[in-house]
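All protein chains but one are shown in place.
== chain A ==
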Amino acid sequence: MSQFLDFHFNGDNLVCVRSERTVFRGLTFTVPAGGALTLVGPNGSGKSSLLRMMAGLLQPASGSMTWDGEDALNDMDVHGARLHYVGHHDAVKPVLTAAENIGFWARLRGGGDDTIQGALDVFDIKHLYDVPGRFLSAGQKRRVNLARIIAAPAPLWLLDEPTTALDKATIKRLEAAIQRHRDGGGMVVLSTHADVDTPGSQTLNLANFACSAPLDEHVMV
């Protein structure tokens, strides 16, 4: 039983330029429905840049991305609706409770408040339901951020180092959530230095597309 339609997300011959330096070039990828793509590579090889590019936050210097054969970035509102992006920051407001934080993003995507409990349960943080963001630890904030993407379904997950600050048990929960998402026909692209077990995932090593010596991470941001 597929939750999402059978779509493909492709990138063709992508070039990324950051402050006049080419980070990667000639990068091509395909993510089928139910597929997963793991981005690996040394610091500064462009994993974050590629994920931001896939999200539409960063324009490719050349090359194209297609969603089901059509230009993916043609209509940013449509593209935004079909993806969830988890970046380096957790976007948890200190004065809003965990539930309010998640609820806001879910409603903005046309969801309701009924999915919040279930989403919190996926990452075992039901007890944080009405705890304000300022009392959450780094790991708990990350869990709230990950629960956000469960609360309002979208076919494409873009996860930039999702395991940062997570303990082992939660990484297992994340792996299970990714598996369920893929079983439902969802796609996942994630960058990681640690091991996240995604069976049958393709691996894309960005070092293979570099044009110069790797840049430091801070240049990338």
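Couple of notes before you dig in:
Convention: a residue touches a chain if its C-beta (ideal position, glycine included) is under 8 Å from a C-beta of that chain, and two chains touch if they have at least 3 such contacts; residues count from 1.
Quick note on the criterion: contacts and distances are computed from a predicted model.
Per the UniProt record, the absent chain's protein name among "Pyruvate dehydrogenase E1 component subunit alpha", "Sortase (Surface protein transpeptidase)", "2-aminoethylphosphonate transport system permease protein" or "Heme exporter protein B" is "Heme exporter protein B".
Across A:P42, A:G56 or A:G184, the residue that sits in touch with the chain not pictured is A:G56. Where chain A meets the omitted chain, the residues involved are 55-59, 77-78, 80-81, 83, 85, 87-96, 100, 104-105, 107-110.
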